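The complex appears here without one of its protein chains, the remainder shown in place.
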Amino acid sequence: MKRIVDVNIPLGPIHPCFKEPVRLKCEAKGERITGAEVELGYMKKGIERIMKGRPWQEVMFLAERVCGICSVIHNMVFIEAMEQISDIVVPPRAAYLRVIANELDRMQSHILANFSYCYTIEHETLGMYLLDLREHVMDELERLTGARVTCAYMIPGGVRCDIQRKEAEALLVSLDRIEGDLRRYSGMFESGPMIALRSRGVGILTLEAAQRAHVVGPTARGSGIAYDCRQNHPTYQKLGFVPITRPDCDNFARVMVRFDEVFQSIDLIRKCLRELPKGVVRGGGVCKAGETRYSGEAPRGELTYFIKSDEFGRIVEIQIQTPSIMNIEACCHEMIIGSDSIADVTATFISADPCVACTER
Amino acid sequence: MTTYLYEQDLVPQKYRILVAMRHDILVRKIALELNIPVQELRRYLIEHLDMIQLENLPARAEMAADHADQGDAVAQALGREKYTVYLQILSGAAMDAIFREVDARLQTGTPLDDAIAYGRIQIREALNI
Partner (left out) sequence: MNILQRIKNKVRSRSIHVAYVDVGSCNGCDIEVLACLAPRYDIEQYGIFVHNNPREADVLLVIGAYTPGWEEKLAMVWEKIPAPKAAITIGNCPISGCLFDRKGSFVDPPVKKHIPIAAEVPGCPPRPTEILQAIMSVRDSVFANWEEEH
């Protein structure tokens, strides 16, 4: 299918604003974008093909390395899917600790996404403030799980290690500090006139288009879709979780949803620590044969694992549907169409928080 | 697809996307529904969709199953919105023309099954496979 276009501008695979390699071929009329084509294949490792035929003990670490930014949720969704197949019950204390690890991971991912956005619209000061704040969150994640990025904290029937009383106190103190700083930074973002000029009304994703493309996560909630997989998770239901939405549908809404969700995560962790039940953190269990579809809310949206295992706990069939697939698709075929300049293309692309490693696996 | 001077051949990489578990199930389902060879449909998809659209096919198909063509049996059987708005493998104008023809046949008293079978043949021809 050949098309004649006015100007064709390829962006990437190496681009100063993109963290990962992806190639966007923008079709433009003058500087107005009329269409875009995405070329992937720079990160295709074939993780699902490696996973097939391997025991869960190995697949667990592979699942974590689908994405380095949101590794905790990949671990959590895979383990909870295996638990669902094998009817393993998680001790209540472990379930709460999982929420704490997951929310810390969400905080660092959201702060990183907002850093990338600020960096892309050339607001480096705010970007660096946020990146510094992220290091504090990473410290807390390291204190809880023992590693910064790939921590493999969750195992079938519980978590690897308990949280000590001193650690919990330090976490609370750190959360207070993070919340104070972040309130200042989100205020800076919300009230910055230049930021508003670059963000408000740019990269519109309407509710209908979002629904058609199955957009998930903060990108969907910035378009007014009140859907969050955490609503269906038993532990989050106990904590009284309510999703945050904004009706504006633009870049500004998406970034602000992420800021709001970090505050929400801080509240959830505080509530978890307050209500943390006593007891063991490792219940144990044996993985069995079965087939399931299990979804969890990753920082970028709904993450779904389709798993079929055999009686020794080996993975027979697996496919991972990551949130970035849907978000990047909607971003490249809906949001950036009609952008007034190429500079808005990168900003809009980053505002959807794309993760190419997730998309290609 | 626009041609570039320094372009890689993307067909093998696109093919790898299409043979993943859920993509394979979906492609086989569509091929069975429209009665076309699987490999031909894959070739059509590779030529007409870009890589991220191919990756997103199962998610879009899922949304189409839940939301597309509500309350219209003929449109649902032919996949009017499913193939145009959701999966985007056929242009809206071509689909409208097919739908008008099928509607005309229904008006003249053709049984529903025959009209839908005729519509599917028309879709196959529009896809040019």
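Order of writing sets the chain letters: A and B. Residues in each chain are counted from 1.
Following the convention adopted for this analysis, contacts are C-beta pairs under 8 Å (C-beta built on N, C-alpha and C of every residue); 3 or more make two chains touch, one makes a residue touch a chain.
All values derive from a computational prediction rather than experimental measurement.
The chain that is not drawn here is touched, among residues A:Thr150, A:Ser174 or A:Gln211, by A:Thr150. Within the set A:Leu131, A:Ala168 or A:Ala343, the residue that contacts the chain not displayed is A:Leu131. For the chain left out of this panel, the touching residue among A:Leu11, A:Ile73 or A:Leu112 is A:Leu112. Although one chain is not displayed, its contacts with chain B can still be listed: residues 8, 12-13, 16. The omitted chain makes contact with chain A at the following residues, 13-16, 19-21, 40-47, 49-50, 52, 58, 61-62, 65-69, 71, 112, 128, 131-132, 134-135, 138, 148-150, 355-358.
We adopt the following convention: only the chains that are shown with their structure count from here on.
Centre-to-centre separation between chain A and chain B, using Cα means, comes to 31 Å. Here chain A touches chain B in the complex through residues 1-3, 5, 8, 10, 25, 27, 37-41, 44, 46, 48, 211-214, 306, 317-319, 321, 325-326, 328-329, 332-333, 359-360, going by the rule given at the top. Of all residues in chain B, only 1-4, 8, 10, 13, 16, 20-22, 47-48, 50-53, 55-56, 58-60, 62-63, 67, 85-86 touch chain A in the complex they form.
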